[in-house]
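The complex is shown incomplete by one protein chain, all other protein chains being positioned as in the whole.
Presenting chain A:
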Amino acid sequence: MSANAAPILSVDHVGVRFGGLVAIADLHFDVREGEILSLIGPNGAGKTTAFNVVTGFLKPTQGEVRLRGTSLSGLSPNRINRLGLARTFQRTSVFPNDTVTDNVLIGLHREDRGASLLEAIFNLPRERAGEAARREKARALIDWVGLSARANERAGALSYGEQRLVGVALALATEPSMLLLDEPVSGMNASETQNFVRLIRSVRDRGVTILLVEHDMPMVMEVSDRIVALNHGKLIADGTPDEIRADPAVIEAYLGKSAAAREAEREAAHA
């Protein structure tokens, strides 16, 4: 990943306040085209809030977010999705009462916008052709995330890890240029997590930039090109996995001050 690649997303001095609580303060970072960038930080650091600002679910109290230089201020989440940003959610990632196929089809609902409501009601040829194309796309996406055996099951009946995959397929159905994943592997076992890492990489290889929030540190260190660390709504570090691993502010945020101090002493002793 070349350091001077153009930023696809710029989070420009964003602040969010909930009443008196400062959830994010002056957050400032870029995501470069084609990279896998992780946003880490302890619980309550403001990661999900940052996602909500970027995807238009929250209006920032200050600053703005730009996608390829275009300000996203004031745009609704569905408009932002159309501009090429897709996300998954920390809690629910599926439409539980629909089948896996129907879930992905909801993500494909904007395909072939030419066919109108009346064509749908009269089931005209263009609507039928569009529907066949959408079903084929859905099938391919479901295959691709490895859920073809579950295609006709109710999404809500799937295991937690499988639901995460449905969420990713659903988000990818909107053909985003950037995908935001909020704690996608929490609740997954080790082999599911390994599969998910492969999936993230192959999504990136299709040209989709990834912004990842995750608590699983080994996974983050393995998959990320770059990491941004948050604590109490403030950016405390920005660098490669190796730099972040060695960063005293990050260690302190995760392990507390005494641990950080001990770490520093040990480093000094070895030097």
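What we mean here is this: a residue touches a chain if its C-beta (ideal position, glycine included) is under 8 Å from a C-beta of that chain, and two chains touch if they have at least 3 such contacts; residues count from 1.
Throughout what follows, contacts and distances are computed from a predicted model.
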Just go with whichever of "Putative FAD-linked oxidoreductase", "Branched-chain amino acid transport system permease protein", "Cytochrome c oxidase subunit 3" or "2Fe-2S ferredoxin" UniProt uses as the name of the absent chain.
"Branched-chain amino acid transport system permease protein"
Going by the contact rule already stated, which one of A:171, A:185 or A:251 would touch the omitted chain in the full complex?
A:171
With the full complex in mind, choose from A:14, A:94 or A:237 the residue touching the hidden chain.
A:94
With the missing chain put back, which residues of chain A would touch it? List them for me.
55, 57, 76-78, 81-82, 86-87, 89, 92-98, 102, 105-111, 117, 120-123, 127, 130-131, 134, 137, 140-141, 143-150, 159, 161-162, 165, 170-174, 192, 195, 198-199, 202, 206
